[in-house]
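All protein chains but one are shown in place.
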Amino acid sequence: MRVKVKPLECTGCALCELACGYHWDEAFSMISSSVMLYRGEEKKGYMGVMVKTPEDLFIGRPEGATAMKLGELQKEGASGGASAKPILIREACDLCESAGLEPQCVAICPQEALYLE
Amino acid sequence: MTAVRGRLGKAERDPVFERYRKAFLFAGPNEGRTTAYPRVAVYTGSGASHSWIWFADLMERIGLYDITFIVESDMSSGGLDGFDFLLVGGGDTYAMAESLGGDGARAILRFVGDGGLYLGSCAGAYLVLTGVDLEPFTPFRLVTGEMRNVMPDPPKPRCLDHKYLARYGEEWVFHPVYGEVEVGPGDAAAGFPCFDAGATIRAPLFGGPIMEGAHKDEVLARFSGLSDRAAFLWPRGDVLRLVDGRAAAVVSSIGEGTVVVSGPHLEHPLFPGANALAAEVLLRHCARKGELGGGRHTPGRGGDKPVGGEEAESLAREIRRQVSNARIVAFGLEKMPVTWRIGLKVWEPEKVRMFLDYAWYRLPFVAKRAALVSPGERLAHLAGGYGEVTQMARSVKARIESGEDSQAEAELLLGTLKELTAAFLSVYFKLRLQERTGLPEKPRTS
Partner (left out) sequence: MDFMYYGDILIVDLEAGTTEEVEIDEAWRAGPVLPAALELFRRHAQDNPLLLGSGILTGTTAPASCLGFVLGASQITGGPAVAPLDMFAGAEMKLSGFSMVLIKGNSPDPVYLWLHDGVADLVDASPITGKDTWRTCDAIREEMGEQLIQVVSIGPAGEAKSDLASFSINYWGSGDNAALGALMGAKNLKAVALRGLGMIDAEDPEEFYNRTMDLLRGSPSKKGFDWVSRGPEDEGIDAWLKPLAHRHRSCFACPCACNTFVKYNEDPAVMGSDGVQEPGLMVTNPAAALWLRQGGWGAEGACRAMEAMTRAGIDAVRGAREMSTGPLEDPTEIAAAVEALTGSAGAAWPRGEGAGSGIFGPRTPPQGSEDRWLEVNRAAYVLGICPLFLVTSGVELSELLELCLPAAGVEVDAGGIKEMFDRARA
């Protein structure tokens, strides 16, 4: 079971990021979320949603959604670096199990752009 | 306490630390102890990744503020004299061993022989295991233990290929699981509060050794289970068969000294239980020696002039300005699909913000006391340094965005950040130390 994204349904409200940030930090912020709204190409109207899991990153690009293994999506390549640590700043999605809740990003999304599968 | 917020702040306020803060921070003659305040050296030199910051964080949580950040040249030039604890975190073990060399190894041996405590996690653990018996590691053998996570032909991983293997002679060190694991008490942890009533603790394993071969009495913690909050590079059942019951942490006494090695990062700031295990080891080391800390000397006071109040405030504002600017750029860097290889180690862009966050959350404390910072030039150095970091981060980001290679700029940025973070934390801990109450300062003896 994991959180997936229907990127074309997303309207970029960032409620998923906010709910995830609340789950981790008990405050309203988007700096720690496992769910990340990509909105860095505003002038092109381009946006997507990413979900970090322990093993991969689900990337919901408007041109297609796919899960990519960590390391694969990076240009660096796939060998060596065995001692590199996963990032501290952003936790991997735990489906909100640590809070005993249903995944809050899915529950909060007004457009049903996030779903469990 | 720092100004850190969210889950990190919550972990920092965990009641588990009270026992150690009480022992370390507030202990003193006024409480009937013959104490000195332990001095801590944290290794930040070649090969050290970012996890040394976690050690600094842990020391702060348990009230130990007399912290010095050292590099390889400090070790070989007698720089370990007078310290009570030497903490070596994760990173590139080869780079560490090569840069420390025989001189560094002898310095560590002498340090432990003289009654010091060595605590190594992950790379810092591999460095001193007897089972790691190749050049350049040979001179460092301090703790009996073999690696179980080594084989000539490891199977293909399920994920995280880029973090799976490291060459070890003709064989490979492999990492079957990345993330949270469960550990239970070994015989050496009898009476440890963190394992009260048969409790287990959680700790993150990010490539550290899975050990066996240590004497039963020296096993501090054993792997006892797995967690969903981890990446499984091997099938979960295979991982469990490999790790279950193996040593996660080992403690060994050498004369008056103590050596502790841990595969999992006991110092990780989101794992208070693991932090408590490390803290208990430090406390018991001090107790075994009959005093709280060797207290072989305390840092010098005086002789350095702070800058004036107004100038200090202005410099503190400039540091804040630049750390904020750099942090905002670093946040943008996090989502960029790029990594940089420095030596054997892969660095993700996220780590830029991590370094900056550690300064950011401590800035309010420093800013309020900027006029006390001595010598005052330190503030100017930090302000200038963080200004450079901002420009470097912007340059790295611009290069990535335009599809250009950013390796050289990133290497410079991360190197500068590492040094600057150590410089910042030095200032911070010195101020913390000045505010500490209840402990007498002992004269410098070394």
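Per-chain numbering from 1; labels A and B assigned in written order.
As a working rule, contacts are C-beta pairs under 8 Å (C-beta built on N, C-alpha and C of every residue); 3 or more make two chains touch, one makes a residue touch a chain.
Small disclaimer: the values here were computed from a predicted structure and weren't measured.
Visitor: Looking at B:140, B:331 or B:347, which residue reaches the missing chain?
Guide: Here the residue in touch with the unshown chain is B:331.
Visitor: Identify the residue among A:14, A:50 or A:114 that touches the chain left out of the display.
Guide: Of the candidates A:14, A:50 or A:114, A:14 is in touch with the missing chain.
Visitor: For subunit B, which residues touch the unseen chain?
Guide: 5-6, 317, 320-321, 324-325, 327-329, 331-332, 360, 390, 393-394, 397-398
Visitor: Over the whole complex, note the residues of subunit A touching the chain we left out.
Guide: Within subunit A, the residues touching the omitted chain are 8, 11-15, 18-19, 21-22, 25-29, 31, 39-47, 61-63, 104, 107-108, 110-112.
We take it that only the chains that are shown with their structure count from here on.
Visitor: Quick check: in the complex, which residue numbers of subunit B touch subunit A?
Guide: Going through subunit B, the ones touching subunit A are 5-7, 10, 49-51, 90-93, 122-123, 158-166, 173-175, 178-179, 206-207, 228-232, 268-270, 331-332, 334-335, 337-341, 344-348, 350-351, 353-354, 357.
Visitor: Can you list the subunit A residues touching subunit B in their complex?
Guide: Listed in rising order, the residues of subunit A that touch subunit B are 24-27, 29, 31-32, 36, 38, 40, 50, 54-56, 69-92, 94, 97.
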